[in-house]
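The complex appears here minus one protein chain, its other protein chains still in place.
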Amino acid sequence: MTTASRPFVPRAVGTAMPRPDGPQKVRGTARYTVETPGTDALYLFPVQAGVARGHVTAIDTTAAEALDGVVAVLTHENAPRLAQGDGVLQSATIHQHGQYLAAVLATSSETAREAASLVSVSVVEEPHAAVLDEDSPDLYAPDALVVGATDDTRGDPEAALAAADVVLRQTYRTPMEHHQPLEPHATVALWMDEGEGERLVVHDATQAVSWTRQALAGVFGLEESAVDVVAQHVGGGFGSKGGTHPNTTLTALAAKAVPGRSVRYALTRQQMFDLVGYRPATVQHVALGADRDGRLTAITHDVVDQGSRIGEFVEPAAAFSRGMYAAETRRTTHRVVPLDIGAPTFMRAPGEAPGSFAGECAMDELATELGIDPVELRVRNEPDVDPETGLPYSSRNLVACLRRGAERFGWAERDPAPRARLVDGWWHGTGVAAASFPVVRFPGSLATIRAVGSGGYVVEIAASDIGQGARAALTAIAADALDVPVERIDLRIGDTALGPAGPAGGSAGTTSWGAAVVEAAERFRDKYGDDPDDGDEADASTPDNPWASDYAMHAYGAHFVEVAVHADTGEIRVPRMLGVFAAGRIVNPLTARSQFLGGMVWGLSAALHEESVLDDRFGHVVNRDFAGYHVATHADVGTVDVEWLDEDDPYVNPMGTKGIGEVGIVGVAAAIANAAHHATGVRVRSLPITLDAFL
Amino acid sequence: MKPFAYERPDDAAGAVATVTADPDAAFLAGGTNLVDHLRLGLATPSTLVDVTGLTSTGITDLPDGGLRIGAGVRNADLAADERVRARYPALAQALLAGASGQLRNMATTGGNLLQRTRCSYFQDLTTPCNKREPGSGCAALEGWARHHAILGATHEPAAIACVATHPSDMAVALVALDAQVHVLGRDGERTFPLTGLHRLPGDDPSRDTVLAHGELITAVDLPPAPIAARSTYRKVRDRASFAFALVSVAAALTVEDGTITDARIALGGVAHVPWRASAAERALIGAPATEDAFRAAAAAELDGARPVDSPRGGTAFKVPLVTATLVATLRGLAGEETA
């Protein structure tokens, strides 16, 4: 695009390729963060606040320090000072339940944990707020969303609603949810001083080594060049490993107290509910106005989010409704209730996941009201240009996804009547919902390409493989960009030594990193041709997309599901799911299918299981393990079919990819709720959908 | 986790003597619940006495046609035993509906009976709990109480309130099947109906069972009963697998010429004990095997039900859920009987 002297010709891209690290993963020899060999390593175990707000009046570490094997006990009174940032162990003030109040360093994990239990903390408790109350006097309008404005109004939606033939007004609720990657967040930190000044070396379970480096450099007042962050294998992230949380700072801080020794800290599963972010709960008011033919005349989507006084993250749920369907008038708003709880963060398809539950259930309710097939209703409201920006689409194949999905699912035979199919004691129903997710590109990933030996290339970029398959995808992209077989690519990732890089997040990894790799390959071939000498090297940063202000760019999808609800007990199952996606060019069909499947299973899990129960009396999540916080198991998942449509989009990036990590989850919960209604006649507008709704 | 000594006596009597003599000692069997509790700081024994291999791991035929299950028999082995599958299917199903394949390979019969409630407040040292810390209050009463009781709980006064449930599936089937439990204590062995092992919270929710400190379960007997061969276990939970019961039903019916002549019913997920549904049984015997009779039986059992009325998720839904599950289970059994 920018310097596209030669077109990107996909050969390896588009071909199924097993993960290069597959054999290591199936043997368990791929090493994750906490498994990194350390130097004279110490184990860290923290002491956490048992109240949501207050301050520490005294902290007695004598008994802990007296234990054999305890090397240090850090508290706010003796911990090294931070230059700036999140205040870990910097003051006596308690801002949230679970906040770190002390950290024990010991030579064994058992001793560290025991010693932590012996630290005696005296606390004065202060009143706290933890209820998501729409009428809260503290409710506020945030300055902006991560992308886009807080509020957006086009025309006069209330007038249009008043004049509409049919109006649907409903409130939908989604709960607080936690990412819970199977690998708990973990850090191994080491401070060194080998005569060239202080150096901090951190292995961290992160989706973005560069972001972690930037955060730690800031917090500790170091040059970024004095901080190394490494993440070779990351056991899932889903957003929680995007930001740098107090656990990483704490580990680095503790390591500073014992220079020359590595400090390891992996969170317990319970701690994963306190300190590493979550998807905030939402209350979403949706109104749709339409004429008798189902053409939308008004869309309003007003969201109230659970928030935190510690750090702001706004779940941009109403943003889903800004671009999905055509309508002459529209209003989307976001408000936040700040609470004395941990800070929320990005979680798989932030905004779109909960927003689509409201938006796509509302469309289904409207279809029922109008007596129009829900696939047809969506098709009738397909916009010609992006309603939010007025720009034409780089490509938009939502209708094709809906049509193809309907065909494959057997939608034509569907009887729209609810509660009409009882088979062996189970009510069966089917539902549909649409999905979208924007094409995101993060700037500033550096790719370096170096010729080695005879015909080989080392390709370096500090990308993160959190399971999405970056190793396979970038190897294929590099091979095609250099016009060589994949066997000649030696890809190196996951280390800040390779230069700055954007995160594995926003479904943007392949776009951001891949565009840099293609650009570097262009420069390399321009400079050295296709028969370079050993050591020839070129690099490039992610180029800007020259089409960014000319086209609206999104991936789309359509979900079709079958739901069964037990006629006696109300148990709900999802025996069949189909997702059809239009998401640009698919780099690796093998791993891409896993990403779509994974997103759909996340949608299923959110629909039926996931809810972090925040007990407002105490201010913390009380179902704080995998027996309390259910995620889908093997047995919850029935037949899952995935299909994608070929899309050749020349505007998104040189590879033609749109990002697929998130679009798979969007709309799934709505499709399941819509199918549950079709099965039983019961409309559930609050997640998760559990059996009590059907009793 | 507090440090502890580990001992492995030569025989069960030695283990009983060791634990009886030391108020801070505890038995260790499969470890699937105890090791958790050690880690959470819920259990702080100074000595662990490993009884693995000290109680029988065998399942033996009794002269009367019943079965004796050694306390050391692993859940997986008990579920796979062909005699259990053929003669006591509700027990096999209850075991298979519980936990996961790995946990069933580890957990023992004795340990399964003695597992403790999974009430989240019980397991959370930062919240009040009368079971864990007598007199501190019950956080579940007005908290997240989805897995809590509707029968036999103590709602007030606050200092003794407890609405926890017993989490075992196996125990529910054993209670329905009239199992007897053998217990070895310092003064010898005693045998009593399993319905007498667990206790309602009453005024002391800290005690789950009637066992004295140092008493060790050595075996469980299943009496011979033709009705048991047609028993079944139905578990209703929030996930399709690997989840504790919201409600479960172990049941067996004998129907002759359309009339119910015998019934065995126990409920799980509803009380501090595996709940033998005697009122439902009484209502059924002599009644016609009809939907109305099944509903009447459920109503009889639930007559004294008192759900947890919590603003943060109570158990009111369990009253209709027990009814629905019991009726559906009995319908299935009656259908089989007439088929």
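We call the chains A and B, going by the order they appear; numbering starts again at 1 in every chain.
Heads up, the rule we're going with is that contacts are C-beta pairs under 8 Å (C-beta built on N, C-alpha and C of every residue); 3 or more make two chains touch, one makes a residue touch a chain.
Operating definition for what follows: contacts and distances are computed from a predicted model.
*Asks:* Name the chain not shown, per its UniProt record: "2Fe-2S iron-sulfur cluster-binding protein", "Phosphoribosylformylglycinamidine synthase subunit PurS", "tRNA threonylcarbamoyladenosine biosynthesis protein TsaE" or "ABC transporter permease"?
*Replies:* Checked against "2Fe-2S iron-sulfur cluster-binding protein", "Phosphoribosylformylglycinamidine synthase subunit PurS", "tRNA threonylcarbamoyladenosine biosynthesis protein TsaE" or "ABC transporter permease": the hidden chain maps to "2Fe-2S iron-sulfur cluster-binding protein".
*Asks:* Taking the complete complex into account, which shown chains does the hidden chain touch?
*Replies:* A, B
*Asks:* From the listed residues B:L103, B:A158 or B:A299, report the one that touches the chain absent from this view.
*Replies:* Going through B:L103, B:A158 or B:A299 one by one, B:L103 is the residue touching the chain not shown.
*Asks:* Using the definition of touch stated at the top, determine which of A:S120, A:T333, A:S594 or A:S686 touches the missing chain.
*Replies:* A:S594
*Asks:* Which residue among B:A76, B:A250 or B:A266 touches the omitted chain?
*Replies:* If we include the chain that is not displayed, B:A76 is the one touching it.
*Asks:* For a quick check of understanding: of A:H233, A:R396 or A:R685, which residue touches the chain that isn't displayed?
*Replies:* A:H233
*Asks:* Take the complete complex as the reference. Which residues in chain A touch the chain that isn't displayed?
*Replies:* Against the left-out chain, chain A lists 18-19, 21-32, 34-35, 37, 108-111, 114, 180-184, 233-236, 238, 266, 268-269, 466-469, 590-591, 593-595, 597-602, 605, 625-627, 631-635, 637, 639-640.
*Asks:* Which parts of chain B are in contact with the chain that was left out?
*Replies:* Given the touch definition above, chain B has residues 1, 3-6, 28, 31-32, 35-36, 38-39, 48, 50, 52, 76, 79-80, 82, 85-86, 89, 92-93, 96-97, 99-103, 105-106, 235, 240-242 touching the missing chain.
Methods note: only the chains that are shown with their structure count from here on.
*Asks:* What residues on chain A touch chain B, complex-wise?
*Replies:* Where chain A meets chain B, its residues are 50, 97, 110, 113-114, 117, 425, 568-571, 573, 609, 613, 615-618, 620, 622-625, 627-628, 630, 632-636, 690-692, 695.
*Asks:* Going by the contact rule set out above, which residues of chain B touch chain A in the complex?
*Replies:* Result: residues 1-3, 39, 41, 118, 120-121, 123-127, 139, 142-144, 236, 238-244, 246, 312-313, 317, 320-321, 324-325, 327-328 of chain B touch chain A.
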